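With one protein chain removed, the remaining protein chains of the complex are shown where they sit.
Presenting subunit A:
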């Protein structure tokens, strides 16, 4: 009878034949609280779940970073820290057995002007509730935490979320909603980016979905 394959071997094989969705294609934008209803109406008309009300979600999210052990400043800059997010739903029903999700997000690649979306490595791992202790003991530092509440729409394989970010004390972080259009696909599925560009066009001028350059954003902040 066949020997069961070692788990690591079968995973690497799956990675080689590109069946693990580990690339996220992403466009982001924002809309003021006063205008969010119009965007929601437009999305209701455009998306798949027309008849039912849009799905609501409410999540707690904590971001941990795992720094490189290299003490040399120059080398530390070359090896950016690894960011890991722990996500758990906070909307009812929640009990002790509600799973947590661990999300790894890699460095975003903007690409050239021809590429319609931002691409970044991303994978979600369902895990048991010990994850926060596990990460802390592993040497990860809690960088920030927040709750995020909003609506979720689907259009084919595209996911559109319209959400608002709150501090832990439930105070909103800004006067606007974050709008994200994303697809999680195995690497090499660049055609989805074109579908996303076309969809983003349909949302203009209510909301402008763009490739956000985080480095430029950080410089603007300084």
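As a working rule, a residue touches a chain if its C-beta (ideal position, glycine included) is under 8 Å from a C-beta of that chain, and two chains touch if they have at least 3 such contacts; residues count from 1.
Basically, contacts and distances are computed from a predicted model.
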Protein name as given in UniProt for the chain not displayed, "Geranylgeranyl transferas-like protein type i beta subunit", "Mediator of RNA polymerase II transcription subunit 20", "Exocyst subunit Exo70 family protein" or "Large ribosomal subunit protein mL53": "Mediator of RNA polymerase II transcription subunit 20"
Absent-chain contact - pick from A:66, A:152, A:165 or A:178: A:66
Residues of subunit A in contact with the chain not shown: 1-4, 6-8, 11, 15, 20, 22, 66, 68-70, 79, 82, 84, 102, 104, 123-128, 130-131, 133-134, 137-139
